[in-house]
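Here's a slice of the assembly, chains where they normally sit.
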Amino acid sequence: MLRFALIGAGFIGSVHATNLAANPGIEFRLVYDVDSQRAQTIAAAHGAAVASTLEEVFDASAIDALFIASSTDTHAAHLRRAAAAGIAVLCEKPIDLDLDRAREVAAFAQESGVPVMVDFNRRFDRDYAELKRVVDSGGIGKVELIQLTSRGPSMPPLSYVATSGGQMRDQAVHFFDLARWLSGLDPVEVFAAGSALAEPNIVKYDDVDTSAVTLRLPGGALVQIDSVRRTGYGYDERIEVMGSEGMVEARRHRNGAVSRYSGESVVDDGLHPGWFERVQPTYAAALASFVACVDGGSLEGGTPPAPSLEDGLKAQAIAEAAVLSLRSGRMEPIKY
Amino acid sequence: MLRFALIGAGFIGSVHATNLAANPGIEFRLVYDVDSQRAQTIAAAHGAAVASTLEEVFDASAIDALFIASSTDTHAAHLRRAAAAGIAVLCEKPIDLDLDRAREVAAFAQESGVPVMVDFNRRFDRDYAELKRVVDSGGIGKVELIQLTSRGPSMPPLSYVATSGGQMRDQAVHFFDLARWLSGLDPVEVFAAGSALAEPNIVKYDDVDTSAVTLRLPGGALVQIDSVRRTGYGYDERIEVMGSEGMVEARRHRNGAVSRYSGESVVDDGLHPGWFERVQPTYAAALASFVACVDGGSLEGGTPPAPSLEDGLKAQAIAEAAVLSLRSGRMEPIKY
Amino acid sequence: MLRFALIGAGFIGSVHATNLAANPGIEFRLVYDVDSQRAQTIAAAHGAAVASTLEEVFDASAIDALFIASSTDTHAAHLRRAAAAGIAVLCEKPIDLDLDRAREVAAFAQESGVPVMVDFNRRFDRDYAELKRVVDSGGIGKVELIQLTSRGPSMPPLSYVATSGGQMRDQAVHFFDLARWLSGLDPVEVFAAGSALAEPNIVKYDDVDTSAVTLRLPGGALVQIDSVRRTGYGYDERIEVMGSEGMVEARRHRNGAVSRYSGESVVDDGLHPGWFERVQPTYAAALASFVACVDGGSLEGGTPPAPSLEDGLKAQAIAEAAVLSLRSGRMEPIKY
């Protein structure tokens, strides 16, 4: 049994708490949040205790693993402290919005030898895992073209945008990771074009809400990613991978399987209202993978969790180059 | 080149005329209709001549094959006369609404040795042919259950109903034939239940407009057929064949492939407005098959066209037993 | 908080136990099973206690509601005892395989006034609830034809068949209930044809494994139900309801949303491997509905749970008439 603590009791923290409580290999011990009332609510619902100080959380005699789900600007500090204490970490992305700082703390954590996993949860989606399996099995030959679509239903509030790091670092970064993972290759160049169509005011934050990204992979294969903050028709996410011998596609998910036939048209159930309904099962699957890797709490002998810190850094490096390209209007080299 | 005459210049006659003109193995010579103006219109459009008398049509020195597309009550007489003259026949179903009379003229035609094909055109649908291929190849194992759906968009006028022979003989009969053809078996029993829901006045004609039929095949496999005259949502026809090892299905056809996503639903293109849009390509394919069987005009040496007169009679025999069952409320044996 | 006991710790009992534990309106107190070891396993997993005797279960001072998930032949006795004790009941179908005995105990329970719900869980399927909503809203006009498909992936063992009551009472009964619920009408007649195709040995139990049922509703609307024990291609369940102005359909569910394109075909993810994957969410939804109806444990003031005992009896009455029809080969009247 892995003795787990959770830092962060906001919405995503509550999701993780539910999964921590339900996972049979986990003893969910502690919840910490700067807002102790929020921590209390989550702790009570799942039989965990509230940590009144961070010292309790970083006590390796009582805690084997830590889930970092607090605000982005705190990730790096918590990760460093856990690494120093010898506590395994499952960390929400990103490590830090500042890529240099992220690299520094990642290097420290890697040196410490504690298992660390970055929670790119989409890798654990059932359909995407099947895409990966088909690609790896050679079922489509050599990868030549990947299309990723990432479209959220509604514009997030400007307050979110302000601290998000922008569409490349916040939204597209998941798909930069998926592109690397599905192809098994590190992109070498990126081009990005974007506009502020849904919310013109985001230009104040030097951000875009509708973007088209092209990646070039070693060997010449291409990746196209379209990212949209506000669709007007629900949450729309899908991926296709074309290879030299075929194509494999993870289609859109629907809210249900009912069709209404009348007159001259058919009205089908639409898409999920938001991203959470689409990806919810991936969080528990990611957590289960982390537990399996960390090998029941023993820090030795387990296989390294993936996505790794390096995976996290590489996705961020692509995002940084994409931000450059948004401004330069040209293909930018990616510096890992 | 098969020298062809056409009797019947109504809607379906005009469809056949277009196909006769376009088929490279056919010389489309003559059109006859009791309404000579209608005959003239069709003949002019396709470079054929109008036959002013039936004698011209049944002149085997000038005509090799005859397409009978006149009103149902004239089929038997024309078929008999063509057979007597040694002219091959492609005949719209049914041979005659009176099964005894149909059997009599079929026997005469068979004895004459002329090739005769009954135009159960759905056998030539691309998708149904593929169903048949899969079933025959053993791809689903032994046939155990067949579902056929036959739903027209709108109630035909009562004047049509009055001479149609009723839903079993007019509409379901196509699917009785398909069930025999797909399974390769002659059903042994039939149960039918029906109601007059779309047009209560059809009870005057002892007819139904919404029906559920069950057939039992030798060996125990079952067939369900639902037949509807008026759907309110377009033309809906599909078939599935389940076997001991799998299932094969010919899905509904759509009017187009456009989907409109907005709000919480998806609006897709609907079904075809009528049966003709759905089955149109089958008429030319059936005609081509007839031409291929009759072997370029030589009455010897060709393979017998199918569906044969026997196929036509058997489908009608099932319809007769179904009509009995509609009244008796019980499984009725089918007498071929 | 409803204080709940569970009788029956087999597979379905363990499913219910999970839902009892997760439901926020329930305090899951006791588990009873004739095999105390099984009871112990389930109780331990969810923090409930094991009842060593039935007396503990039927103690209304400690228990407000009982979930009966034991073997079919014990349902009636447990239901009677709970009713006598004033304990609300959520009962797995059927009440009793003997319809007379079922009626007798149902009458007793109704007289007692305790809330009783029969667990026809499919009514709580998201898609079927949406069918019902569309039908009730008048979205398809007047119901005219319902098609229900119920196909299990593999033949159950003969030992299961022996005590199941047969395909009509065990499998089709769910769909008899759905037909009543969706149409809001009690069928007046039933015709059933069936065969032993997957497992010829079930004729020893006077049973069939592949069947076609036709129901006639008051006013003449028709229902077709095909029931299959073994498909060879996964679990296939779907419903369509056609009305005078349109049609609404709950399509098959798939195991995933991945399509593999290569050569000349497309390979999609298939159906669920078994019924449980398809209907799993319905159990929790049914339980939640029961809790809401029983109004927090107060036996007065709550709305009567549905499906009711009467619903259970009516579905069984249809099954009985269907069994008669399997033998008689004719439409049989249904006696409620």
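By letter and in written order, the chains are A, B and C; residue numbering begins at 1 in each of them.
What we mean here is this: a residue touches a chain if its C-beta (ideal position, glycine included) is under 8 Å from a C-beta of that chain, and two chains touch if they have at least 3 such contacts.
None of these values were measured; they are calculated from a predicted model.
This structure file defines a homomeric complex of 4 copies, of which 3 are shown in place.
One rule holds in what follows: only the chains that are shown with their structure count from here on.
Ranked by how close its mean Cα position lies to the mean of all protein Cα atoms, the top chain is C.
The most distant chain from chain A is B, comparing centres defined as mean Cα coordinates.
Here chain A and chain C face each other with the same set of residues for the most part; over half of the interface numbers are shared between them. Its C-alpha atoms superposed on chain B, chain A is turned by 180 degrees; the angle is given in steps of 5.
Distance between chain B and chain C, defined via averaged C-alpha coordinates, is recorded as 42 Å.
Centre-to-centre, using mean CA coordinates, chain A is 40 Å away from chain C.
The set of chain A residues that touch two or more partner chains comprises 259, 261-263, 269.
Put simply, chain B touches chain A in their complex at residues 231-234, 236, 254-255, 261-271, 273.
By the touch criterion given at the top, residues 140-142, 144-145, 147, 149, 151, 189, 191, 193-198, 210-212, 214, 216, 220-224, 226, 228, 230-233, 236, 242-247, 328-331 of chain B touch chain C in their complex.
Residues 126-127, 130-131, 134, 139-140, 245-253, 256-263, 269 of chain C touch chain A in their complex.
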